[in-house]
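Shown here: the complex without one of its protein chains, the others still in place.
So, subunit A:
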Amino acid sequence: MAVLVLADRSGSAINQPTRSAVAAAGQIDREVHLLVLGAEQAEAAAKLPGVAKVLKAEGEAYAHALAEPTAALLVALAPNYTHLLAPGSAQGKNIMPRVAALLDVQIVSDIAGVVDADTFRRFFYAGNALATVKSADARKVLTVRAASFDPVPAEGGPGAPIEAVRPAEDPGLSRFLRAELAKSARPELTAARIVISGGRAMGSAENFRILEGVADKLGAAIGASRAAVDAGYAPNDLQVGQTGKIVAPDLYIAVGISGAIQHLAGMKDSKVIVAINKDEEAPIFQVADYGLVADLFKAVPELEAELERTK
């Protein structure tokens, strides 16, 4: 038998969270199949090392990865697989629990480690505890915490065969109306090697943009705390934390962020953490490798200038 990974819909490429899920799948079984929704991703999928077969599902119902028809498709494919996985992205989190319930299986969400085919590690309580859990279900349904698995490369595989799969019946319960997706030239938050995040202290959407100068110099992605998103300084998809995105870049720079446990849950696996905060007692300093006690409105422009000067 084999394991099946559902790819995130992401243009014509296979995104990094999906490639991390392929890496996790490879620790469970050598035979990994990748399911793509739509023809445009099939070629990129076939190039991934570690993918033995690409399944391609085409149809209006999958164009926006609606949960109801996509879950029906996975359930139809399930008999051929011991494990069904997806990245713990917004798409994976929406679809996979639905698949699990239809198969009468308890999902294991956001696995951070594979112990064996039945046993997985996952964080809970905002990353404050790490559990090892063994599933008694005959078939496993999992989402993968991308930050915990080094992604397989985007290219270099021998070229997996691509097979079209028959669409499952669309239950016709929901309809896609529209998407408002931010277009950004910056690297994706969960894939970036460097992330600079701003908090409530940024003070306004306009002020928040001072982070862009530093991000441009470093080729960094921009993130935000919940407080900054709630206040409208940054869009929702930039929220880093327990209930936002989980990132583990080489360098994470937290600017005007206090370091609440919910924020730490999303970034404390970063290799190097820098904190810039004017309060030397701020909890963020307890996890920072380098702490700068300073007013951000002075420090951020200085940082941009210093990066320019020493480049």
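The working rule: a residue touches a chain if its C-beta (ideal position, glycine included) is under 8 Å from a C-beta of that chain, and two chains touch if they have at least 3 such contacts; residues count from 1.
Here is the rule we go by: contacts and distances are computed from a predicted model.
The chain that is not shown carries the UniProt protein name "Electron transfer flavoprotein subunit beta", picked from "Electron transfer flavoprotein subunit beta", "NADH-quinone oxidoreductase subunit K", "Sigma-70 family RNA polymerase sigma factor" or "Imidazole glycerol phosphate synthase subunit HisF". Touching the missing chain, out of A:155, A:169, A:216 or A:250, is residue A:250. From the options A:80, A:128 or A:204, the residue with contact to the chain not on display is A:128.
The missing chain, though absent from the display, is touched by one residue of A:117, A:210 or A:261; that residue is A:261. Residues 8, 64, 66-68, 71, 89-91, 93-102, 104-110, 119, 123-137, 171, 173-182, 194, 218, 226, 229-230, 235-237, 242-243, 245, 250-251, 261-262, 268, 271-274, 280, 285-294, 299, 302-303, 306-307, 310 of subunit A touch the missing chain (whole complex, contact as defined above).
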